[in-house]
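Below: one structure in structure tokens.
Note that one protein chain of the assembly has been removed; the remaining protein chains are unaltered in position.
When the chains are written out, they are named A and B in that same order, and each has its own residue count from 1.
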């Protein structure tokens, strides 16, 4: 049933990429526990606009947990204190009246801050551009049913493909490693006959791009899997390791 | 190959391979050590130690083992340093106990403590046996063969000092914690895991860590309690 709560928010504010940031404290009151976390942020922003202050910039778009744009580090956890969801799906019923909530951006050298809570995740696009695809042009492909794919393989590929590219894995990892993200794509495509053809080339190219962009290495803490809103398994990281080693050892 | 070893996965591969090698050493080491508590005359252990000291295969393995340690230690520092660089500004509030184990986040800390322990351990035993010698090591004859009395060196330390005994127990526990994460992590890194095997390896790793920790701890405790 609906009830309302009051909160103190400590929010990271930073005017631009090169500027120095700081935490600012805000009060919000009468927040319905049925509202979403981002709706609470909307209310705070309305409040700020009313005071003729610049609202807090944060990334968000679909607000249904699939676009991967929202990216807040709330009370020490990416996407906040609930399991298997993105920030936009987090609801205020997960917070207690009077609680202080700390909101930070993703922190990683490879994800520089653009403004306030918005970070630049172009690095992910660069990794995909390095090899996260099957090299086929439009047209001239065989019939969709020409190659049967075992259902378990297709299902596991889908598990990996569910990645929304939000970067929570990087944010959660103590090393800011992008291994879960990279492994999800490498694993998905390595599991499918269509992707197997260039599996070696792909693993090598994507890992080398990942390293180049300043992500840390994987130390298998498993934090990424727990904080991943789509629960992508670190078993895919093992497959990536395997694919990479196969690729490098066959050189 | 050169840039393989500098790639993030390549570096981890070295950590993994050297780690697996060190784990094998640990198993052998523990097996020999456990002889300490199965024969209070010390003959069994002395024979074991003598075999380890004189066996040509082991002689070859000794420098390899040193190399294994060296690689594991140096690369751990390189990996840790680079991982630190990947997050120049940290979080103000961190709540990561839900998402990962303490051991997995503190492998470097555990490794450093184990290293300190290792130095002490080497000074106390290995160094004396191999280099400086010690009155306690006076030769004994077991089964018609003359050998150093390593049993006397080890057992007298544990019998005499409660502090050292406790430090050795602590060392065992630290090693156990290191392995609780290290065991399955090593297999994960070389790609030997999938959805099913991941869980199995984690389970076996936990058992392995417990066995190692208890195995090494039980020896000083045995001497403390019994003598």
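Heads up, the rule we're going with is that a contact is a pair of C-beta atoms (placed from the backbone, for glycine too) under 8 Å apart; a residue touches a chain by one contact, two chains touch by 3 or more.
Here, contacts and distances are computed from a predicted model.
Asker: Unshown chain, UniProt name, "succinate dehydrogenase", "Potassium-transporting ATPase KdpC subunit", "Sigma-70 family RNA polymerase sigma factor" or "ABC transporter permease"?
Answerer: Of the names offered in "succinate dehydrogenase", "Potassium-transporting ATPase KdpC subunit", "Sigma-70 family RNA polymerase sigma factor" or "ABC transporter permease", the absent chain's UniProt record gives "succinate dehydrogenase".
Asker: Mind giving the shown chains that are in contact with the missing chain?
Answerer: Touched by the chain not displayed, across the whole complex: A.
Asker: Decide which residue listed in A:24, A:97 or A:120 touches the omitted chain of the complex.
Answerer: Result: among the candidates, A:120 touches the missing chain.
Asker: What chain A residues would touch the chain not displayed?
Answerer: Chain A touches the missing chain through residues 2, 15-16, 32, 34-36, 38-39, 42-43, 46, 48-50, 52-55, 57, 59-69, 82, 84-85, 89, 91, 93, 114-115, 118, 120-122, 124-125, 128-139, 141-145, 147-151, 154-155, 157-158, 161-162, 164-165, 188-189, 192, 194-195.
Note that in this section only the chains that are shown with their structure count from here on.
Asker: Could you give the separation in Å between the centres of chain A and chain B, each centre being the mean of its C-alpha atoms?
Answerer: 37
Asker: Where on chain B is chain A touching in the complex?
Answerer: Residue list for chain B touching chain A: 1, 3-4, 7-13, 79, 82-96, 98-101, 104-105, 107, 181, 184-185, 188-195, 198.
Asker: How about chain A: which of its residues touch chain B in the complex?
Answerer: Chain A reaches chain B through residues 10, 12, 23, 73, 75-77, 102, 104, 107-110, 156, 172, 174-177, 179, 207-208, 210-211, 214-223, 226-227, 233-235, 237-246, 248, 251.
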